[in-house]
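Just one protein chain is left out here, and the rest sit where they should.
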Amino acid sequence: MVMNYTGKRVKKLKKLLEKKWFKGDDRRMPSISEIKKALQELKIETPSWGYGNSGTRFKVFTIPGAARDVYERIADAGTVHRFTGVCPTVAIHIPWDKVDDYKALQDYAGENGVAIGAVNPNLFQDEDYRLGSITNSDPAIRRKAVAAIMECVEIGKKIASHSLSLWFADGTNYPGQGHIRQRKEWLEEALAGVYRAMPKDMQMLIEYKTFEPAFYHTDIPDWGTAFLIASKLGPNARVLVDTGHHHPGTNIQQIVAILLQEGRLGGFHFNDRKYADDDLIAGSIDPYQLFLIFNEIVDAGDLSAGIAYMVDQSHGIEPKIPAMIRTVMNIQTAYAKALLVDREALSQAQAEGDVIAANSILQDAFETDVRKMLAEIREEMGVPADPLQAYLKSGHQQKIEAERV
Amino acid sequence: MVMNYTGKRVKKLKKLLEKKWFKGDDRRMPSISEIKKALQELKIETPSWGYGNSGTRFKVFTIPGAARDVYERIADAGTVHRFTGVCPTVAIHIPWDKVDDYKALQDYAGENGVAIGAVNPNLFQDEDYRLGSITNSDPAIRRKAVAAIMECVEIGKKIASHSLSLWFADGTNYPGQGHIRQRKEWLEEALAGVYRAMPKDMQMLIEYKTFEPAFYHTDIPDWGTAFLIASKLGPNARVLVDTGHHHPGTNIQQIVAILLQEGRLGGFHFNDRKYADDDLIAGSIDPYQLFLIFNEIVDAGDLSAGIAYMVDQSHGIEPKIPAMIRTVMNIQTAYAKALLVDREALSQAQAEGDVIAANSILQDAFETDVRKMLAEIREEMGVPADPLQAYLKSGHQQKIEAERV
Amino acid sequence: MVMNYTGKRVKKLKKLLEKKWFKGDDRRMPSISEIKKALQELKIETPSWGYGNSGTRFKVFTIPGAARDVYERIADAGTVHRFTGVCPTVAIHIPWDKVDDYKALQDYAGENGVAIGAVNPNLFQDEDYRLGSITNSDPAIRRKAVAAIMECVEIGKKIASHSLSLWFADGTNYPGQGHIRQRKEWLEEALAGVYRAMPKDMQMLIEYKTFEPAFYHTDIPDWGTAFLIASKLGPNARVLVDTGHHHPGTNIQQIVAILLQEGRLGGFHFNDRKYADDDLIAGSIDPYQLFLIFNEIVDAGDLSAGIAYMVDQSHGIEPKIPAMIRTVMNIQTAYAKALLVDREALSQAQAEGDVIAANSILQDAFETDVRKMLAEIREEMGVPADPLQAYLKSGHQQKIEAERV
Partner (left out) sequence: MVMNYTGKRVKKLKKLLEKKWFKGDDRRMPSISEIKKALQELKIETPSWGYGNSGTRFKVFTIPGAARDVYERIADAGTVHRFTGVCPTVAIHIPWDKVDDYKALQDYAGENGVAIGAVNPNLFQDEDYRLGSITNSDPAIRRKAVAAIMECVEIGKKIASHSLSLWFADGTNYPGQGHIRQRKEWLEEALAGVYRAMPKDMQMLIEYKTFEPAFYHTDIPDWGTAFLIASKLGPNARVLVDTGHHHPGTNIQQIVAILLQEGRLGGFHFNDRKYADDDLIAGSIDPYQLFLIFNEIVDAGDLSAGIAYMVDQSHGIEPKIPAMIRTVMNIQTAYAKALLVDREALSQAQAEGDVIAANSILQDAFETDVRKMLAEIREEMGVPADPLQAYLKSGHQQKIEAERV
């Protein structure tokens, strides 16, 4: 969870990385109470923009009850937390969520039961950014873009946010349009400046994306580039994995494992997709992949401490709050199943080269029905056993649909 | 070219299909004058929507000089024709290009040197269509969508357009959301009604698309589905190949060859892409593929008669008219190179199983610099040898940038 | 199951297709006893070649206990049936499984508790086939290839097999190497001859494949082409869906739905993959997709009668019989979950446009743990509750590893 992040994580991670990753006793099966504890401690950050209308280039549909301003977006994040108990923070996006008084916004969030988490500068909404923001060949536009990020650092300081989450739409549409190496240099220069300005307890999350909106080359197209840049910046720069930002067939769980091992996994933007960056509900298309990602997280033990679990989805045709609650439930399901993996047996099967057995151990965990366990855990936490049904029956959706016209 | 299409094509195609596709003498190398004639006869239809602002889900940038209404869009199509000499028609999109008096619109087009070509109903821009248009589970919405297509049939009659070009955004985002077979039945029912209402000299072009804006399933996802539906409808229904609407790696030229062989290739929506449906300038990412597509068209000889060559692109960051002129030039380049293939030698190499020789014959044609030949042909047609440079020097772009604010 | 197929299916299908596909009462939830019955009736055919050593172009590893000849391969199929109770047939591949006396082979299969199912001609193993078999430009090689298929028709008659299963490695590696339309004509000509020679109660299954071993174009690359050819041949020609033979991201369940609706789904070659045609254990990479395929099958009701459920995998690093048993179990799991879908509720959610509810209904069925139910069903059938564990404990693997050196 984002809020837990402090500069301390760096030291702890360093220690862990100096030790061998593998300790026999880490592999034992957790007890039921440990599993429950882990599930109760998994915190998921939802994004403010996910509560407003969004869509495709063809049409942004008006979804009944969608939030119309930053206050309604934060209120909705609060509602999701109230029904799930595991979404105590909400990410904001500047300038969409720009206000005069961030202290007041923070207070408003608090009144709605949540805190503000990661701060995300949007650098794609101005005419200036047509050919790039921090990689634009015009130095004035690059300066403007860096200033916009610096503003987010300042906002973060004001609201005690520990995460600066950076995604850049920057890239080119045609061969020759931009100079790839030159743009990378501008990118590194810009981020170096921002990094220096960050307080010690802030981490920079660097997101990568294969394509879209740039169609020929994207300045940070893959984890390798994000990792390379983060490594140059320093220990507080990490890679943000958006599950939809890969080529079809990419083994995302392996990327997660490698970044964990290198101490550079900053967090996730969860969503699912069948083709490109479809931004569908996490686990709705390939639930096994989501499980396998959590399998790496669980397996990594303490190396996974401090990861930011965030949602980044665009509910273009479905109601916003129900879609977000369903997302949270799917993530919990994947995590619960990953916690059930018999790691001792798995370790043994791997050591013995028993392919079928090793694979079956994962499948067994995945095939386990965890809905009852999750219901029980939720009730222990004081939230509804089935958050989605509870929400739908609460009358809240009807209320906001009536209010927000 | 669309305008040439009449009911006669069907009979002619039938005859051709009854004969063997292959006649020795069809394979001879065309003479220079034949090549020139072929290039002068290649007509490319540009889309009205391509002259206005468009973009991605992240941002629609304001491109200086972009057309602001249907009249400016048609004027721009006229400008492209004036500089290239091969774009005598412009496709319209309803309701974007809706006017009260289509006769007057036709006259206006005529004054700008062009005619109106294919009529395209847009069925994705209304709130009603959130869960589909002609495949919506609500019969009232299906009826509304069919009525919108029928309106386009009527418009086509008024302006003597012979092409009804159909692309549907219909599909679902999640497993279970829709009933795949039921939706296909609704689709076929709707199109059967439209087909019956079409005049005899109108053809229905059915477009397919892998994904977007639907992210889990699209009702017409591939050429197989479009072909299947067209076959059920009758001889005036054909498949429209948009070069960007395939999975990465798809052999599009093979699809073109098969549809030509079956007499079901209605036409093209040209564009290029690196990842998904990026709608970039045709030939800008993979010029060899564009050449290989034209190679199949040339090879098919008379089977290729009556194909509609249309452009469907979204110039999100570049000036509209220059981008369209460049597109037309790239298409001509690919066609010119395909005309240069030594088909007799190729046929012999294929018969002898000489893999390297056969492949080299295509490569030789592709490596030939055809820019001078094209310049000559253009001058013979009374248009500038280099349409792009001529346009840029003409002052027209500056003029419209000043006028259209 | 293949053995059930007779000419009668055609008539029955025709009737079904004449009726509307949708009847309200088909949508009710099946009873537990019906679910059990359905699961006991699902028959899966295993391939003889799956029991011998196979691998990649880099290495064919020697798997301990792998079958060394056709008799051992059939015996292994018998073993899989003995432990699972649902694999009563084995597909053979000619010339790999060529024998002098097919009657004797049939008897031998019978002694091992199985019957011979589909007959598959292999047309890629001879030097002659370097540039194609039935699409080779050399007519003598085309004739040879057709004769090899005819031989399989004859074998099928001798052993009362009702399925001729056709996959062609034919295609080209380079642009220009072959003439796409000409090759398609040769293909159609060859299959027409075979079709005419088939007895009335034999069905021709036509498989398609995107690529490999041909790397530029494959003569039957997609379901559209296979469907087109089958349609021309007649009612006994159908499409065979190999789950690994698609571009990444393809919605295979939609193809299944369309083919069912058109009465042209002949059967499956099950396997799984992450990248290309990896031939991994079905359900091992994307179990949700396998479930969604079965969801279409169950939903289609009587339209699904007579489908051939076949396995086509290459266990390159894991023991053969355990891998096959695990495969069968995974297929049963997917089918069991698909049977649990509440189709009445789903239908209602779809009609109401309730996206989240509709999707949740599928997810609920998928998240249900069906292992106990399957164990019970197996015991009712007189086979072990856990066939894999039972096999591993039976000592059979050790026995064949010792015998087959």
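All chains are identified by letter, namely A, B and C, in their written order; residue positions are counted from 1 within each chain.
The working rule: contacts are C-beta pairs under 8 Å (C-beta built on N, C-alpha and C of every residue); 3 or more make two chains touch, one makes a residue touch a chain.
Since the structure is predicted, the reported quantities are computational estimates derived from the model, not experimental observations.
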item	value
Of A:N120, A:S314, A:S347 or A:Q397, the residue in touch with the unshown chain	A:S347
Candidates A:H217, A:K274, A:K320 or A:K337 - the one touching the absent chain	A:H217
Absent-chain contact - pick from A:E185, A:E379 or A:E403	A:E185
Residue touching the undisplayed chain, where the options are B:T89, B:Q106, B:T333 or B:Q350	B:T333
Contact with the hidden chain (one of C:G78, C:P175, C:P322 or C:P384)	C:P175
Absent-chain interface as seen on subunit B, which is shown	248-249, 251, 274-275, 281, 284-289, 317-319, 322-323, 326, 330, 333, 355-356, 359-360, 363, 366-371, 388
Positions on subunit C contacted by the hidden chain, ascending	54-59, 61-62, 124-125, 127, 129-131, 169, 173-175, 210-213, 215-216, 248, 273-276, 278, 280-281, 284-285, 314, 316-318
Contact set of subunit A toward the excluded chain (per top definition)	20-22, 130-131, 137-138, 173-182, 184-185, 210-211, 216-217, 221-225, 227-228, 247-251, 253-254, 257-258, 260-262, 288, 292, 295-296, 299-300, 346-347, 349-351, 353, 355, 358-362
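Just so it is clear, only the chains that are shown with their structure count from here on.
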item	value
Inter-centroid spacing, subunit C versus subunit B (mean Cα positions, whole Å)	38
Shared-contact residues (touching 2 or more other chains) in subunit C	248-249, 251, 288, 355, 359-360
